[in-house]
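In this view, the complex is presented without one of its protein chains, the others remaining in place.
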Amino acid sequence: MTSLPTPAPGAKKLGLVIDLDTCVGCHACATNCKEWNTSGHMAPLPDRNAYSAGQEGVWFNRVHAYEAGEGEEGRTVHFPRSCLHCETPACVTVCPTGASYKRAEDGIVLVNTDICIGCQLCAWACPYGAREFDDDAGVMKKCTLCVDRIYNETIPEPQRVPACVSTCPAHARHFGDLGDPESAVSKLVAERGGVELMPELGYKPVNRYLPPRRAPKADAGPPKEAGPLPSRITNPLLRWVDKVLSR
Amino acid sequence: MRYFGGSDSAGDDQDMPDDGGATDRIAYSAPIGDEVKTTTCYMCACRCGIRVHLKDGRVRYIEGNPDHPVNKGVLCGKGSAGIMTQYSPARLQAPLKRVGPRGSGEFAEISWEEAMEIATGWLKHVRQTDPRRLAFFTGRDQSQSLTGFWAAQFGTPNFAAHGGFCSVNMAAGGLYTIGGSFWEFGEPDWEHAKYLMIFGVAEDHDSNPIKTGLAALKGRGAKVVSVNPVRTGYSAVADEWVGIRPGTDGLLIMALIHELIRTDRVDGEFLVRYTNAPWLVVRNPGGADDGLFARDADGKPLAWDRTRGAIAADDVSLSAVLVGEFTLPDGRRAQPVFQLMAERYLGEDYAPEAVAERCGIGAERIRRLAAEVADIAFNQPLTLDIPWTDVWGRTHETMVGRPVAFHAMRGISAHSNGLHTCRALHILQMLLGAVDTPGSWRYKSPFPRPIPPGLGPAGRGAKPNTPLAGNILSFPSGPDDLLVEDDGTPIRIDHAFSWEAPLGLHGMMHTVIGNAEKGDPYKIDTLFMFMANMAWNSAMNPLETIRCLTAQDEDGEYVIPHVIYSDAYFSETVPYADLILPDTTYLERWDAISILDRPIGSSHGPGDAIRQPVIKPDRDVRPFQEVLIELGARLGLPAFVKEDGSPKFKDYPDYIVNHQRMPGVGPLAGWRGEDGSKKGVGEPNKDQLQRYIENGCFWRHNLAPEESYFKHANATYLANAKAMGMMGNSNQIVLQIWSEPLQKFRLAAEGHGAKQPPEALRERVRTYCDPLPFWYAPLEQQQHDTDPYPLSAVTQRPMAMYHSWGSMNAWLRQIHGSNKLYMSRARAEAEGLAQDDWVWVESRNGRVKAQLSLMEGVNRDTVWTWNAIGKRAGAWMLSPSAAEAQRGFLLNHVISEWLPAQTGPRLANADPVTGQAAWYDLRVKVTKCAPGEDGITDPLPTLLETPPNMPQTPDILRYNAGGDRP
Partner (left out) sequence: MNPAPSIVFFTVASGAGYGLLFWMGLLRPLGLVPGGAAFGAGAVGLALVLIMLGLLSSTAHLGRPERAWRALSQWRSSWLSREGVAAVVTFAPAGLFFIAVIGGKEWLAWWTGLLAAAGAAATVYCTGMIYASLKPIRQWHNPLTTPGYLLFGAFSGAVLLAMLAAFWGAAAVPAAIAALLGAGSFVFKRVYWASIDAAPPVATMESATGLGFIGKVRPLDPPHTETNYLLREMAFRIGRVHAARLRRIASLVGFAAPAVLLALALPMGGVPAGILALAAALLALVGLLAERWLMFAEATHTVALYYGVGEPR
């Protein structure tokens, strides 16, 4: 049923917190996601024209690069984009078959590919481009938040996180319960001013993005202890003549 | 396995949505695969530990090994795409023998026996007649301790890997200055640094530790400054981006030095204790000893003591005078290194105002940066409560550091002024007292090494059937160590270690094919290459390289008679070889990331690693190293045969375990000794590989806290390093501001000594072998009119393909399937160019067509592109219409491998001291294409034909090793 579940108070809201300050754009999250999921719950993630012109495939995670601001004052930002597991996801409510659903117990948005008819309306309804149409199988696929990893008892506990989080070399991805204000991810969001994407649309995304830290403006003037002015120095070497430097 | 149903899943009893949710079949606890094996990644030079999960014999998942010291569980974009490298249809299938003309792609598949016989035949003839006529050059492999040893056993001086066209300036600059360098040689103190300045870093051999380290640094509020013409990757996350003009980093660094000395922000104690700043330099202009260190009777350098005058510089009671001119007991005049250095950098040439315009960075900003690093270094020192003992036997209660770290990479290295720039950076570190101290840059074990690290290179007196004694790629200390004939003619085919490149430590692969074609200094018989795509992206000017590979003499014979090539994939170079020895993938092989080469050590201690085969090859291929060992045996190379002439090693693992370079020292340092109890030095252990496998395929020795800093002067560290065989002695490694080896070359150019450069090179050697770093305009730019070519042009490899070609990987080629030329938006708009315009990029060497992209984060006088994305049509099993061939382009086409024509010998477009290929000295102009010229790149060489029996490429790839759903 594509009506949204009414989560019990305190129900988990699993999601990702992505640190745009440290993401260097290595695409590890994207390819690790791909390798996990192409043999995972929504397998396969096919690739069309894999070795010819027009190569494209199903990816649950895509890393954009942007520039914000002008010239040297600006910032290059690498921006991984995947499903935000919204609290009020229209991709679920528009689904005519019930294939698209949001789980009450942890908030993960999934697609049951056995009953998806491939109408793609969910892709239209998602403002974030999180839906990935597998035109080979004719069904919609998407980020599962690695539902087949995070509860997997055959994996050591510390690695029971989504593949993208586990692999991120810059530790720019964090996974946890954003419904619990005391969780590490919630605290991180509070501390760093994590933002929702396009909050104006009202989908209440669970994932948060930590904005790039902004350094103080360049050329703000030299620090106080900048040393004597050039005009005051005749021969700087003279100062060393009487310096005693012992071991 | 548990299946989702009702309340069975995550533990709570919520009402589940019915329908989709109720019927979705989720295997929550499916085992990842049926088997997991550890090995070492090879998608680049970072050498991360990986866990490879297999299911039904196929690779299900590759993840970082959480226990591995390099990557601690993380894995980058390339490593995570390893499955597609493993199963690429571009994998060569079997040995091939050329049957048509070179380049035609007409090959016959042959057996390994036939292939080995052919190779042995050619090589045996060469070795019996003139071993120099074998040129053996490898690419991005990581087995130089074997390949270099093999070449020496063969008896040819003509061996190198790809370092000469990669970053030898950095290696030489570091090894001759601080006894270490960046990448495998050193790293920032990620745990303690408060300020990190990186120069020219796009990616690095240390790719994952840098990413993790940057995050840690930023997480605790340390400032990261990136000096780079382009703001991508690591520069993107920097707190400050300094968009410098390529080739002027040395100016900026020397201006920072100028500011530090001018404002008296210099760590004098560090200089006196750990560097040659107090050493006395003989001042005798015109004399044979001018510029050499004043030494006592034992050859020990002298310093000037305040009360005692000239005494041995290593005297613990030295009270050094750093400024002045003194008369030595023998009457000669001498000055401390410090004074000579200070005078040079205090000169007006290096004042911020003087360099600002050329660097594209304001003088005020340079002053601020200098003040910032000085503030951190001197006002915020970092003290660790760790007692340690110095080389004078004195115990210090604490370790006090200057928490300013530097890191640099190819961006400053790949210029013809790169050696001096790299050396200047190390001098900057020394002035700040920021070498291997808490919070600064740190050595990775087994570095530091003595300066220079060893004896001169082997290569003189090559004789038939005779190995060369020593290492081919080694460390000259002066003219006597050069590989030149009496008349100054180079001995090596690439002219490394000649007067053209006296410190050509990594060889000069970029000149090999051109020189071989020209017969300069002699013709060769066999060109043997491994994993080096010299007919395409590894070459400066690839079309000229192809011309040389296919050049024929009057008789119609190829000028380079035999070309043997080993690679795992159908690269652009394959069609130009006569014999193809197909290699395995990285998951199908044994390997040693050897302590004898550049192992996986870190500042926390030495380490090395192995690769083990995790899957069986499904093709008739063999690991190159195993082939090399067998060839060694077939050729009867002494180290590869027993006394009866039979093969000494049955395979590569046998070699890894049982080969001893010196008694007790072999490729791997871990679990030596018969019972595996010894580290570094010990008898071979037959169970060694098993012990590595049990440990996740790596070995790591962790340094004790008291030996983890000041390693160049830390008695505990040096003694232990010697005991483990990492060093020949435990003497202090005195950091070298003034480089005496360079001064020796200069003296020779000034007419002193038996070995002197030929006249045509005399002035060049005199100028550029300066014992103190200086800045000069890149050679290429000095030698042609750059006015018509106003823009610098550089390249970088994208992180997702760094140090691996990647286009045969179905996933990575989606990320980078074609490349554009990036230009400053403001500059483009001023010149009437717009986003996605097609443009000609023209240099003195030719032109290439590309599509334009505009950005903010690029120096206004610089254009750049991602390197090696453009592929030649047909190669790598990509369809000819693939974007890589149609819209991808190589900047290499407009880069000349030679300096502009002039009188005298043809000289490489390279650093005049090290021979480092000067990729980034390129100057270009960019003009809009004529209407109708857009849409496709140019030059567009002919389609490469596919070798026989290559697999079909699927239109749709449905990779799934996971098995059926429940």
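Letters A and B mark the chains in the order given here, with residues in each chain numbered from 1 onward.
Everything that follows uses one rule, which is that contacts are C-beta pairs under 8 Å (C-beta built on N, C-alpha and C of every residue); 3 or more make two chains touch, one makes a residue touch a chain.
Keep in mind that this is a model prediction, so the values were computed, not measured.
Residue B:His816 is the one among B:Lys37, B:Arg344, B:His784 or B:His816 that touches the chain missing from this view.
In the complete complex, the hidden chain is touched by one of A:Ala90, A:Ile108 or A:Val206, namely A:Ala90.
Within the complete assembly, residues 19, 232, 814-818, 855-857, 883 of chain B touch the chain that is not shown. Touch with the hidden chain on the side of chain A covers residues 1-4, 20, 30, 54-56, 59, 62-70, 73-77, 79, 81, 90, 92-99, 115-121, 123-129, 132-135, 137-140, 195-203, 209, 211-212, 214.
The definition used in the following text is that only the chains that are shown with their structure count from here on.
A separation of 32 Å divides the Cα centre of chain A from that of chain B. The touching residues of chain A, when paired with chain B in their complex, are 1-5, 7-8, 11-12, 19, 21-28, 30-32, 34-36, 38-41, 43-57, 59, 65, 67, 69-72, 74-78, 95, 97-106, 110-112, 114-115, 136, 147-148, 151-156, 158-159, 163, 166-172, 212-213, 215, 218-223, 225-228, 230, 233, 236-241, 243-247.
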